[in-house]
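Input: a single structure, listed below in structure tokens.
A single protein chain has been omitted; all remaining protein chains appear in their positions.
In this document, chain identifiers A and B correspond to the written order of the chains, with residue numbering beginning at 1 in each.
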Amino acid sequence: MTLLSVRNLRVTFPTRQGEFQAVRGVSFDLGRERLGVVGESGSGKSMTGRAILGLVRPPGRVFADRLDLDGQSILNLPERRMRKIRGNRISMVMQDPKFSLNPVMTIGDQIVEAYRLHAGGARAAARQKALDMLAAVQIRDPERVMGAYPHEVSGGMGQRIMIAMMLAPDPEILIADEPTSALDVSVRTEVLNIMDRLVRDRGMGLIFISHDLNLVAQFCDRVLIMYAGRIVETLAARDLHSARHPYTQGLLNSLPRLDAPQARLPVLERQESWRDGDTIAESLETEFPGGL
Amino acid sequence: MNQTRRDWLLSDAPQTRRQARMGALYQGWLTFRGNKLAMLGLIVLVLLIGIAILAPWLAPQSPFTQDLAGRLQPPSAEHWLGTDHLGRDILSRLIHGSRITLFIVGTVALIAPVIGLFIGTVAGFAGGWADQVLMRITDIFLAFPKLILALAFVAALGPSIGNAVLALALTAWPPYARLARAETLTIRHADFIAAARLQGAGPLRLLIRHIWPLCISSLIVRVALDMAGIILSAAGLGFLGLGAQPPMPEWGAMISDGRTYILDFWWVAAMPGIAIFIVSMAFNLLGDGLRDVLDPKGSGQ
Partner (left out) sequence: MLKVENLNVWFGHAPDRVDAVKQASFHVAEGESFGLVGESGSGKSTILRAIAGLIDTWSGRIEVAGRPLNARRRDLAFYKTVQMVFQDPYASLHPRHSVDAVLSETLRLQGMDDIDRRIARLLDDVGLGRGFRFRYPHQLSGGQRQRVAIARALAAEPRLLLLDEPTSALDVSVQAEILNLLSDLRAEHGLTYVMVSHDLAVVGHMCDRLAVMQGGSIVETMNVDALRQGTASQDYTRQLIAASRGYARA
């Protein structure tokens, strides 16, 4: 069964020069899978994630023919009901943990509070749950980390804590917006492993927003490639290197490679037709309806 | 024609220095115009300036002519806003008083932020002992209540409108110095300052060409928001008899005059009070609008 079904999602912002369309008709289904959303800055990939979570601030506006979570519409719900869904059923991990954690609260208090906000229950039970969560994201000394403040932990640790917080209420969907791009490569692998394991063990759907094509090709099951607010191509992640859309090909070619040195890097020649051309799609529907 | 001029101003690829500058100004104006209340403030202030310039022609009567027979008259067709205890037409006095108000506001707005900008940016940029010395001086000024300090200055210099303005300016600069220093500290280590340093730019050039332009906008906003306070302080000095001397129609002094009759003849004190209220409000609204345009943190969205 599809967890999330999006049809013709549009996000617009009024500007002095007229309406700016950040997302222009995005459609996809998400199953219990790792779905990569790739694109350059300004392609609308982050805005798509925010729109699903109801985090587009006025004067921005969100339209869609359909935005269903488990068959129920979550399009433009009132903020109070949306807040229930965020965190309980859909969670988000942002790029930089420094800006997502409260700097004047200990990490333990933040996780406990986040957990009790959604699940309620006694403080002691929530604390035990928080310790379990920290252990689940492979933090070796959870007792010590619980008492630490955000500035006292490294970037990789902070991101793992964010993931722990987001997973505490057992959401069905996790939206991760560039969760590793502020991290060093060695830490990145660890964080990805943790996310991967959690997604597989709990049968969650993961939307992994990233600009890094190689990473998405290796980490995800399916990839959406976005350009100028639209999906230009969707394909299985393992086929990314045989992508057919010239934009996808151009992005892949413009990366310098250690194993294939070249004197000059091929430069992407953007074409006007990409803005409104057809989507090269294998299928809108998820290939993994029953989980991995 | 109109459309092409707009396009010329809003062009993303200006062809000349002049077009680029005009374009930046026009963008700011469009942002400002979007704020209806700020426009209201601007209109009120433009009207005030107009009234001050045309005061002798606008005022129905002389602000000094006394008419003891017609003293403390309520507002009527002859005296729109009534007369005061010496029978002077309050409307005429308010119109002439606008010049004094503008003089006070303008002078203080010129002196205080400039002192503040200079001390604050030098302290923030130089750091070390220069920062310590300058900021401790600022703290000393900040430690006294503003009006009390101004009173002390005026008492020492002798009561007159010029001395009142000077006293206000000398007591108003410390908050600007703090603000300018804080701004300087945030931009001192920015990459664009490092880049200019790598071109061989000296400290004076960095200060004037690179740091001042970024501090000035937040100072302007702050000054506009403080204007109301300055008008009120000037009125306070006038009220205490340490600012404008009789028979000058300074608004604060006029309230002071009306105080004795406030229960029976409310309009004598209320009319200048309303004038101060309107002008203070206009400056506040203007400051809010300017913040939309100038504040580097808010713009660029």
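Following the convention adopted for this analysis, contacts are C-beta pairs under 8 Å (C-beta built on N, C-alpha and C of every residue); 3 or more make two chains touch, one makes a residue touch a chain.
What you see is a predicted model; the values in this text were computed from it and never measured.
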(request) Among A:Q17, A:S41, A:Q72 or A:S273, single out the residue that touches the unshown chain. (result) A:S41
(request) Could you tell which one of A:R16, A:R257 or A:R275 touches the chain left off the display? (result) A:R257
(request) With the full complex in mind, choose from B:I53, B:I140, B:A155 or B:A190 the residue touching the hidden chain. (result) B:A190
(request) Name every residue on chain B in touch with the hidden partner chain. (result) 12-17, 19-20, 24, 190-192, 194-201, 205, 209-210, 213-214, 296, 300
(message) Touching residues of chain A against the unshown chain: what are they?
(response) 40-41, 155, 184-186, 188-189, 192-193, 196-197, 211, 213-215, 217-219, 250-251, 254-259, 261-268
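Quick note on the criterion: only the chains that are shown with their structure count from here on.
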(request) Starting from the mean Cα coordinates of chain A and chain B, work out the distance between those two points in Å. (result) 49
